[in-house]
Each structure stands twice: as C-alpha cells, then as structure tokens.
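Only a single protein chain was left out; the remaining protein chains are all shown in position.
Per-chain numbering from 1; labels A and B assigned in written order.
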Amino acid sequence: MIATLSLLPSRWLSLPRARRWGAGLLLALLAVAWLLPLVTALDPARQDLMNTLAAPSLAEPLGTDHLGRSQLARMAAAIRLSTGMALVSVLSAALPGVLLGVLAGWRGGWTDRALGLVADCVLALPGLLLVLLLAAIAPGQFWALYLGIALVLWVEYFRVVRATTRSLAASPQLQASRLLGFGPGYLLRRHLWPALAPAISTLAAFGAANAILAIAALGFVSIGLKPPTAELGLMMTDLLPYYREAPWIILQPIAVLFLLVLGCQLLAGREPQ
Amino acid sequence: MSRLTSLLLGRLLQAGLVAWGVGTLTFLLTRALPGDMAYRIAAGRYGYENVDRDAAEAVSRELALGGSPLGDYLHWLGDLARLDLGHSLVSGEAVWSEVRHQLGHSLDLAIVAVLLALLIGPPLGMLAGLRRDGWLDRANLLGAVLLRSLPSFVIGLLLIMAFSVGLGWFPAAGHGGASHAWLPALALALGLAAVSTRVARNAMAGVAGSPFHAFALTKGLSPSRVFWRHGLRNAGVPVVAYLGVQLVYLIEGVVVVESLFAWPGIGHALVHALVARDVPMVQGTALAMGLLFVALNTLVDLTCLLIDPRRRQA
Partner (left out) sequence: MTLHAIDLGVWAGDDCLVAPCSFRLSAGENLTLLGETGAGKSLLAQAIMGTLPAGLEARGEVRLDGRQLLDLRRGERRRLWGRELVLLPQEPWHALDPLMRAGEQVRETYRFVAGDDAGRARERTRRALARLGLGQAARRLPSELSGGMAQRLAFAAATAAGGRLVIADEPTKGLDSDRRDEVVALLQEAQRDGGMLLTITHDIQVARRLGGRVMILRDGRCLEEGEAAELLRRPRSDFGRRLLAADPAEWTARATPPRAAGEPVLRAHGLGKTLGGRRLFEALSLSLSPGEVVGLAGPSGCGKSTLGNLLLGLGTPDRGRVERATGLAPHRFQKLYQDPPAAFAPHWTLGTLLDDLLRRHRLDRDRVPPLLERLRLSSALLARRPGEVSGGELQRFSLLRVLLLDPVLLFADEPTSRLDPLTQREILPLMTELARERGCALLLVSHDRDLVRHSCDRTLELGTPLNQGSALTAREERAMPESG
C-alpha cells in the first residue's frame, strides 16, 4: 500500500483499473477520517444521554450511538486507528521481513535454515491466536496489539522474498552480471529489487487488510483495545444489542470495515496466493 | 527417508513448536498479571470470603509462582511436557476434561463448515474456470472479492440479522439441535468458499489451457470424459493443497464466530478464559487449537499425498 501510494500521482494512470479503484476508495476513507477533525470539532468520547440512537440528521450526519456519542466522530476516529495501526505494523513487518528474506535467499546454508526455523515457529500457530495471546498479556495496550500483528506479518515478506531471491541467485541473469564484474550492490539494484517490488507492494496491501481485520476481530471479542476507544470491532459488539432499534448504526462499522478491506484487496491487484 | 516419514516428522516438530509457543506465551501471561496473583486466583477459584493464606499458597504452589523467573519458566514447561495442564481457576475442573468437551463441539462446527465450503466453492470455481471470462466467472470473481472483504464474524452478524431476526428461520445463538449449527457453520463456510472458489477457478483454467488437456481431447475423448478423468484430479490437487493455507482462516474464524454465536467450543472457551484471566484454561484451549491446526494440516498433507502420486516419489 505504502509503496503504491507514494508513487501517486505520476504512476496513477499505469495502474490497472482495480488497483485505481482500491486506491481511490482508501484515499476517500482516509480523507474523511483525517480531514474532518480539521473542519469541525468532533469528539468521539462526548456523551449525550438525552440523544441516544438518533437517526442521521444535519447536525449528526451518521446519527448517534447508544450513549449519544457522535457516530461521525467515532467512525472517523476508528478509521484513523485502524489504518494507522495497519500502516505502522505493515511498515515494521516489511523492513525485517525483506532484509532477512534477501539474506536467507542469498546466503543459503545455515543462515537460511536458522531464519527458516524462526519463521516456522511463528507459522506453527495460526496468526490470530498469537496476536490474541500477546494482546492478552497487556490488555488494552496498543503496543501489544502492534507487536503481535507485526510479528505475524513479517513472515509473509520473509518467505516470498526468500523464495524470489533464492531462484534469482541461481539464475543466468545474475551469473552473467557477476561475470561482467558487477558487485552485490548492482545485483540488488538492477536484478533483485525490480523483481521483488511488485510482490512487496502486493504483500503490503494484503498485510494491511489482515492487520485491519485482526484489530477488529480482537475488538469484537473484547480482548484487544478497551472502551471507550472507538474501534470497529468493539463498536460492533457494543451496538449489537441495538440492532433492532437502530440497524443503521451497527451497519456503519460493518460497512467501513468492509470498504477498508475491499480497498486494500483491490489495491493489492492480485488474488492472494 | 520416505516422503511420508519426513512429512510426519515435520508436523511433529510443528506440534512441538506449538506446545512451546503456547507454553511460553501463557507463562508470560501469568507474569504479567497484576497484584498478588496467587491471592487473586484463589479468590477467583474459591470466592473472596473463603480465601486465606493457605489457599493462596496452594495456588502459588500449583502454578509454581514465586521462584526465579527462569526456574518458574522451566517448571512451567516441565508441567506442560508431562501434559499436566492443571485445573481451571474459574470452575476448578480439570483442564483436560473441559477442553475435551469443547474440542468436540468445535470439531462438529469445523467439519460442517469445511464440507459446506467444499460444496459451494470448488464446484462453482471449476465451472467458472472451464468458461473463462464468462458471466459465471465474472460473478464468481465479484462474489469472492466482496466476501473476502468480510471477516467471518461480520458474515455471521449479517446472517444473524438477515435470518434469525429478519426471517426468523434459525436460532441466533446457543447450542442445541442441528439448527443451531447452520448459521455459524455458514458464516465460516462462506469465507472459506470465497477463497477456495478462486483457487479452483485458477486451477481449472490452468488445466483447461494445458497441453495435456488439449491432447486428451484430440486423442478423441469426449469433453465430459476429459473433465472426469483428467481435469478434476489435476485441478483438485491445488485446491486440496490450498486447504492447508485456509486452515489458518478456519481456526481464526472459530475463535470469533463461536464467541458471536455462543457456540460452546474451544474458541469460545479461549476467549472466556482470556477475559477471566484463567491461565490454565488459556493454555489448555490455545494448545488444543494449535494442535488441532497441526492435525488438520497433517490431514491435508496426507490427502495431497493420496491424490498426487508425484508427491509420493522421493
């Protein structure tokens, strides 16, 4: 996601249509979430018990929740939280994942085996289980959630990058460049990076989707972040008892979660492997 | 070493890693609990009015609290290695017996979900793959992308709203007759099917465009015979292999979907134990889920070995 976003707008038109839609969708959601607080005074925590479960109106375009809090403010806060956490987790997973993947694929031998074993340790457990247990150690703390997600995510980068690097390291194109007298820096720049970059950006988009989903799932089972934080999964749990009286309110976090993940998936531009 | 042995050894190693990982994380969990742990746990177990020093010390002994961190850790792992999981801090029951019941319920749910998913996903995908870029293929892609953007608990929520509240066809939560299983199983199955249908579609499209498919046709076999004798099996191999990857989704889904539907399975129990900080139960349920994951993976591996003779060659 990050890689592609940073390339906007010069490469915008070269992106396939689905990726453009994905990027557009995400940009629209991000714009609403980040720009709105600059225009109006929104407080996701301010309660108004006289005005609960209000239908959308001019004053409250998205209505209010069961405690009379502004849904618009809460949705904006939730998007900032989810995307922010996803971005940070993806970034901090990509860096070690890519570096270690290149190292393992390039060096082979015991470096490869040792790093492979570490990756296998992480993969032995389903990712969410790992995040769940880590998050439980420090309930309600951002860092535990972030650590868990990043810990699960780096493995994907590692495995893909390692496989690509390994097959490239044995390829004629690298052999030819080595014979011509080029060093490792050149091989990385001209051969490896162009082969890795598309896979990395795809993985980043899927990773962001997974991070957003994991945060919501944990919030949903009340293990992750604690109320009154505005978080998508948490909001669904909180609003579930009111879905008969005010269905439009619980549909809001559902729709936003759906659009965020859809945006990431479209942006990834490929089906998951 | 035969393929089978090396496969089983690999999975055994994974099971060991699961046990070690779960043990370590739950140990960290005990260290992170605030306050006088033994006292709090004893209070949770016997009720506040019945707690005294002896009870707290009994708990302390049981969980081996209070030594050096390393000693505690080794002691903790030692208990795990002896499969001594202790008793639930909430109910006082042996963790094993609780987990056994819960695992049964979860397996019921998982099996129904996987069967449903296999019934929905791969057949649609294969049909789409045979007619690439036809209307079914497009609809299949759209459906898969939309469904994949919804986690299983959201699918579950929407199903509850539509079927139990809107139409009143199924009970929304709990565990009783077969009718209780439909919605949670469907919630899991739809997500699984969304991925497997695309895997099946791509596999089938690959097979349909392959030289051996073309050759089977020009040999004179009828299209339906080519599908049953060559297409299905070749397209089936990646679908089954990918089930292994999807197991992650299944296990993760079990945790959240069971909680949503109050299904008395292992995932529900894990969440409960985490909220109640019932450490022995956390360890027991997480371990059971991890090992279930390994066992299902082994099953997928064995199926792959069965249907793909190439994998049997060393």
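The rule is short, and it goes like this: a contact is a pair of C-beta atoms (placed from the backbone, for glycine too) under 8 Å apart; a residue touches a chain by one contact, two chains touch by 3 or more.
None of these values were measured; they are calculated from a predicted model.
*Asks:* List the displayed chains that the omitted chain touches in the full complex.
*Replies:* A, B
*Asks:* In the full complex, which of A:A55, A:L95 or A:A176 touches the chain missing from this view?
*Replies:* Touches the omitted chain: A:A176.
*Asks:* If you put the missing chain back, which residues of chain B would it touch?
*Replies:* Interface residues of chain B facing the absent chain: 210-212, 214-223, 225, 229-230, 233-234, 237, 307-310, 313.
*Asks:* Can you list where chain A touches the absent chain?
*Replies:* 171-173, 175-177, 179-182, 186, 190-191, 194-195
FYI, only the chains that are shown with their structure count from here on.
*Asks:* Could you state the distance in Å from the CA-based centre of chain A to that of chain B?
*Replies:* Roughly 22 Å separates the two chain centres.
*Asks:* Inside the complex, what are the residues of chain B that reach chain A?
*Replies:* Interface residues on chain B, with respect to chain A: 13-14, 17-18, 21-22, 25-26, 28-29, 32, 145-146, 148-151, 153-154, 157-158, 161, 165, 195, 198, 202, 247-248, 251-252, 255-256, 259-260, 270-271, 274-275, 282, 286, 289-290, 293-294.
*Asks:* Can you tell me which positions in chain A touch chain B when the two form their complex?
*Replies:* Residues of chain A touching chain B: 120-121, 124-130, 132-134, 136-138, 209, 213, 216-217, 220-223, 233, 236, 240, 243-244, 247, 250, 254, 257-259, 261-262, 265-266, 271-272.
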